[in-house]
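Would you mind keeping the following structure in view while I ask a few things?
Every protein chain except one is present and positioned as in the full complex.
Which chain is which? They are A and B, in the order written, and residues in each are numbered from 1.
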Amino acid sequence: MSILNKFRGKSLWMLHYCTGCGAIEMPPVMTSRYDMERFGIIPMATPRQADILLITGYLAVKTLKRVIRTYEQMHSPKWVVGFGACTVNGGMYWDSYATIKKLELYLPVDLYIAGCMPRPEAIMDAFIELRKGISSGKYEGWKKYIENYDWYKKNQAKLFDVKKWSVNYE
Amino acid sequence: MAWNDILKPLSGWKFLFKKPHTIRYPKEDKIPSERYRGIHTNMIDKCIGCGSCEKICMNQAITMKEMDVEVKEGTTNLRPVVDHGRCCYCGLCVDICPTGSLWLSRDYRHLSEDIDTFIIDPNVKEKEREGWQKAPEFSLIPPERGKMEEIPPEKRVKSFMEVFVGYTEPIAKEEAQRCLGCGLCVDACATHMHIPDYLKAIREGNNEEAVRIMFKNNPLSEICGTVCTHFCENVCPVGIIGEPVAIQWEKEFATRTIEDYKKIIDTTIKEKKERVAVVGAGPAGLSFAFYLRLKGYKIDVFEKYEKPGGMMLLGIPSYRLPRKVIEKEIKFITSTGVKIHTGTQIGKKKTFKELLKKYSAVFVATGNTKPYTMGIPGEEGKDTLQAISFLYDVNTGKKIDLKGKKVLVVGGGNVAMDAIRTSRRLGADVYLSYRRREVDMPADELERKEAKEEGIEFMIQTLPIEVIREKGKIKAVKYVPTDMDFSEKGKRPKPVPRMNDVRTLEVDIIIEAIGQGPDLTYLEQEFGESLKIEKGKPVVDKNLMCSIKGLFFGGDMANKQNDIVSAVADGRRAAEGVHNYLQNK
Partner (left out) sequence: MSDFITRLKNITGLNIHKEKLYQASLKVDKEKIRKTLLDLKKEGFLQFTTLTCIDWIEEKTFQLVYHLWHREEKLHLKVKIDIDRDAPIVETVSDIYIVAQTYEREVKEMFGVDFKGNKRLIPFILEDWNEIPPMRRDFNTREYVKDMYETEDRTEEIFKPRWKKYD
């Protein structure tokens, strides 16, 4: 498996979920200024082909449903990167009725980036860290999600109807 | 197909040797701009732990945690810890920080799988750091305090009217807004007045509530608003930005808007049987009487002089503390049922032992009445005055004419300031001799400034060594300049006289104001060995009870600070102590 992991780390396709303000930092990372293709990471339009799910900023309950459906549509192995303070602990929306505070209650986040918003270098750092971690088999959030499926669903069910918004939910 | 179609695309080769636009991170780094706001750093020694950053943070990202740091005067052991899962790097905490210890560094990279690691302790010890700091010209709090009207020096030296006019309501409200609400002043105040609470009440225009809060800790609030050593203002963190919040003047403003305290302060009393005697109707005795009376005890106060008030009435000149202020406060205290017997000295006709038999407890607060002397040749004799007796004479209305005379006052405390300014008002040319530097003077800065404005000559770093007399009258004083010896750390520097440089100054009168101590002779006569005394002051426990049961000491004669507010605090503490003592008896 470790050889497989090594190859996985070299070629990552990223799905960026950009409803938060942090999305503004993505264009320099993707385009020629920082050029993340140097690390074999390219943006991907559909969840089915993507390996990384990048959550940029806050998630409202409404968008969380879509994110969970997207995540469950992605093929394993898959990784989630939380981007900015909002995904860690709510950030400046800590007392908003509409947004979720801790992303790790609903999705298995492999890596968080601090900042409000993080600069492109911090995002590049995260990608390098993620590549290393994937190659060494450190990040296995997708396994955690399968193992603790009931716990995640219980947390999600507090906010919305999980039957309607999950893929293959018995 | 034209030639152009083949040749034109080749022009792209001209970019071959140009530097690429891409920043090849991590091989080459892009340094953020100079004022980039990243993760916090806080100088742990410079921070005073006021908690202003915690209060201003909109995201509740900052928590004040107790840390293992040295707690000095005006600081706490609390230091900020920042949750970067909530911080949005707005920099309000940096802008409000009064010491400027909190910065936002240019370091912004923090990756982790664990959200608990985003709670970062920013406290550092190193001096060298870079980042975004508070701009020196910008402050969220106005650095200058509200201006107060003042009588000009030329006019005020001619009379004993009060120097300061007092705040007006709009200025007082504005001034109260400068308070950060940190509460460091409460720790510093001897009687722990809840300063942020009453400043808030003044800000909201509720002066009655403000006065109610004041009287919980200090029944002489108006006097303390007029004359106080204001330790609160000395530790106020706003003082690091500019001038500290004018806490004393705010107090004066709020109390003076109230005509009669009886109307707004609840003084319903459940009567108790026990009777308690108080010796000395000074600040300590009055505050003790007030608080113990509120607990229901019957109080008798014995005062040696004809009027109650003690050193406030006899020692402080009326241009600093108008007599009507003292009368107003004492009227309120007596209205609760405290009986004051004036002209009754204990220790002569009535003895302390009699009092102890007759009353359940006795509180003694007779103050510092015995002045120290310099002990130099020619000192004893006519025209050498003691500052407190001189002030007593002036304040009791005795006619003293100093017009055209040259007066030398020796000392650097507030009593010395009172002496020089009083003699200036009586028409004398005044010189002040002090043996240390001006910054070492125990007197208030404001007092010193005003004294200089009134035309008093300060002879700093001088020491009188001999008084020259001609036919019993003072003719001149010999004095020497001094040098400062800083060898003892943590203490005030020691003056070293330059004995080979003797100078003379022609004077007519010398007033000594070099401090005073308690007069315990009558107590010693009565109790002898059973009363423990150390360094000239009676030894007391935390309830202020001495070695004899039922006998309590307070005020100047028992504490080291020797000021009104400490005496008031002693009175309040002793009231608690007596109450506990009588409950557990």
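Some observations on this one:
Heads up, the rule we're going with is that contacts are C-beta pairs under 8 Å (C-beta built on N, C-alpha and C of every residue); 3 or more make two chains touch, one makes a residue touch a chain.
Just so you know, these numbers come straight off a predicted model, no measurement behind them.
When the full complex is taken into account, the listed residue touching the unshown chain is A:90, out of A:90, A:120 or A:141.
Only one residue from A:10, A:62, A:75 or A:132 touches the chain missing from this view: A:62. Listed here are the chain B residues that touch the chain not shown: 51, 54-55, 60, 63, 76, 183, 186-187, 192, 194, 196-197, 216-217.
One chain is missing from the display, and on chain A it is touched by residues 61-62, 65, 89-90, 94-98, 100-102, 105, 158-161.
Just so it is clear, only the chains that are shown with their structure count from here on.
The mean-CA centres of chain A and chain B are about 57 angstrom from one another, to the nearest whole unit.
By the touch criterion given at the top, residues 21-26, 29-30, 32, 39, 58-60, 83-89, 108-113, 115, 118 of chain B touch chain A in their complex. Across the complex, chain B is touched by residues 32-35, 38, 85, 88-92, 94, 102, 104, 109-116, 118-122, 124-126, 128-129, 139 of chain A.
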